[in-house]
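Every protein chain except one is present and positioned as in the full complex.
Just so it is clear, A and B label the chains in written order, and each chain counts residues from 1 on its own.
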Amino acid sequence: MIESAVDIIISGLILGGVYALIAVGLSLQYGVGRVLNVSHGEFIILGALATYSLFTALKLNPFVAIAVIAPAFFVVGYALDRSLFNHLRRTSVNDDAFEGRSLLASFGLLFVIQNLMLIWWGANLRGYSYLNTPVSILGNRYGLNRVIALVVAVTVSLVFYVFIKRTRLGKAIRAAAEAPQMAEVLGVNRRMVLGICFGLGAALAGLAGVLYSIMFEIQASRGIELTIVAIVVVVFGGLGSISGSLIGGFVLGLVTSLVNFIDPSLSLAAFYLIFILVLLLRPSGILGRAIHAD
Amino acid sequence: MLISTLLSEQKAALVVMPLGIILLAIAPALISDSAQITLITVLMYAILTLSWTMFSGPTGYVSLATAALFGVGIYVAALLRGTMPIEVIVLIGGLTGFVFALAIGILTLRLRGVYFILFTFGITALIRNVVQWWETHFGGTVGRHVLGASNEAVYLLVTILFAATLVVTFLVKHSRVGMALQAIGENQDAAAHIGIHVTRIKVLTFAASAVFVGATGAVMATRWRYIDPSIAFNPLLSFLPVVMAIFGGTSKLYGPILGTVVLVVLQDFLITEHPYLYLLLFGLTLVVIVVWLPGGLVVLAQKWFLKARIQWAKLQMQVRRVRRR
Partner (left out) sequence: MLEVRGVSHSFGGLKAVDRAEFTVGRGEVVGLIGPNGAGKTTVFNLISGAIKVQEGTIRFKDEDITGLRPDQVCLRGLARTFQSTKLFAGMTAFENVRLALMYGNPERSFRHKEVEREVNQLMASMGLLADRNKPVRDLSLASRRRLEITRALATNAEMLLLDESMAGLTPLELTQSMQLIGRLREKGMTILMIEHVMQAIMGVCDRIIVFHFGRSIAEGTPEEIAADPTVRTVYLGE
């Protein structure tokens, strides 16, 4: 009985680490750039598939692959923001119009990326085995790969949190998010900061993809479910709150683990139940700023 | 309340629409069977695209729930087929779509648009997930067979639904409600302050648009004859109407129809040989149109017509000058 409880908790933390990482990327893109990037899940899957290919073709260690994939994704994300979303910012009459249009654009991006992956990798399940040696923690056995993935996820999340709160660039990002005009006056190059944020979000997605590929099998069409996870975590934690996404990720990881224990096929339903409860009781999320209705 | 301040353009629509519907009605006698099947597909997408535009067009609240509402209609037909006439099933399908959309609307439309969009984004996957779980645990098999209906019957039903959607979309657009929707899309705060119950109008319009989606789902179930959760709740059916509407342009009624026709024909060409390529292309189209050509084909058509009218006027002036000499 206790073993089951411990298992649920540890599995929950492992999942939670991945969820937190997935959510933080999306939160950064929306919180600062106000872009609802529904193609976020596709970036994750792309990262996973890229790692898979690097591993199977070049025998590249996935953790080393991070050093390749994260920067590459950053560049792609930065470029996308400076080209697409920047143009949308300049040509939208107000914030709501921009949010709607950038969402539609990312919706299109979803199908572009997903089908590029389907063309290149096909629709079948792909997977590889890396560091699958069992490790015993508190009486339960886990793959070493998952444990290391958890460690990486938690480390990156903490580093990122410190980065946002303490460093100059982090503060510039928060300034650009919370008080754009003021930030501009203070000399913050807003467009560059926005581009960096989108790029960072993409890089985090890529990183999450690497970790995902270590732990699970990959299917090119599964990106939407990951995006849904990110969305629920972000809304739960509060739209625009990075810390909310981090905390929310771990909380929802634990919840998923519990639901998996009862009936794995209901995890998506559990997520949506939480989504509905948040919308009904506290739409601003646990750490979000209070919002006006309409 | 219908306001009859229709411009000449819209009065033209009042002539073209009935003509078009009559043409559609007599078409089966004139065209081949395979053309009729293509026409069914075109009409199906046209209904989805038009009903999407009815709400999401003027308000800017992008609904990604079309596939969910369509799938719900499919399952209504799958469950009720054989126990009552198809027309009643179609009506129930529409009603079920209404109820689901009402629930989604009540939950999310009192909040900022972001929540509505995000919620509808995942709702299709959720319902598919739940139905799948239910069917495997209580249904035995995951899929269901639906008693088919003849192509002619399906065509007739789809044409009627298309006509209904077209008429309702037209009426809404030119009524007090349509103007309120546009006002909500432009400045929701101001709209509320001049006496518009913003949430109620949004929820009711969204739910009303879902009637046609659910009803069409019920009809198509009898055409496809075998359905399962991944067929019924296919995310493409949320994506394609959006592309078709935006590509065609949402400011005029003919925009979504034009967009549907062009893209369905294109899809027909590409789908067998290059199933992923055509989706890739559509995705690219959406991105390009949204970012660089926001008005869609309608704006291009308007520019073209304007140029044509200017040329025509110039020509007339030249002719008059020649005559005076």
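Rule of thumb we're sticking to: a residue touches a chain if its C-beta (ideal position, glycine included) is under 8 Å from a C-beta of that chain, and two chains touch if they have at least 3 such contacts.
As the structure is a prediction and not an experimental result, all values here were calculated from the model.
K.L.:
Pick from B:11, B:137, B:176 or B:303: which residue touches the chain that isn't shown?
P.N.:
B:176
K.L.:
Which candidate, B:65, B:131, B:198 or B:298, sits in contact with the chain we can't see?
P.N.:
Only one of B:65, B:131, B:198 or B:298 touches the chain omitted from view, namely B:198.
K.L.:
From the list A:2, A:58, A:93 or A:185, pick the residue that touches the absent chain.
P.N.:
In the full complex, the listed residue that touches the missing chain is A:93.
K.L.:
If the missing chain were put back, which residues of chain B would it touch?
P.N.:
Residue positions of chain B that touch the missing chain: 1, 3-5, 176, 179-180, 182-183, 186-187, 189-198.
Throughout what follows, only the chains that are shown with their structure count from here on.
K.L.:
Enumerate the contact residues on chain A facing chain B in the complex.
P.N.:
For chain A paired with chain B, touching residues are 36, 38, 84, 87-88, 91, 96-97, 99-101, 103-105, 107-112, 114-116, 118-119, 224-225, 227-228, 231-232, 235, 239, 263, 265-266, 268-269, 271-272, 275-276, 279-280, 283, 291, 293-294.
K.L.:
Give every residue of chain B touching chain A within the complex, in rising order.
P.N.:
60-62, 64, 107-108, 110-115, 117-119, 121-123, 125-126, 129-130, 132-133, 136, 188-189, 192, 198-199, 235, 239, 242-243, 246, 276-277, 279-280, 282-287, 290-292, 294
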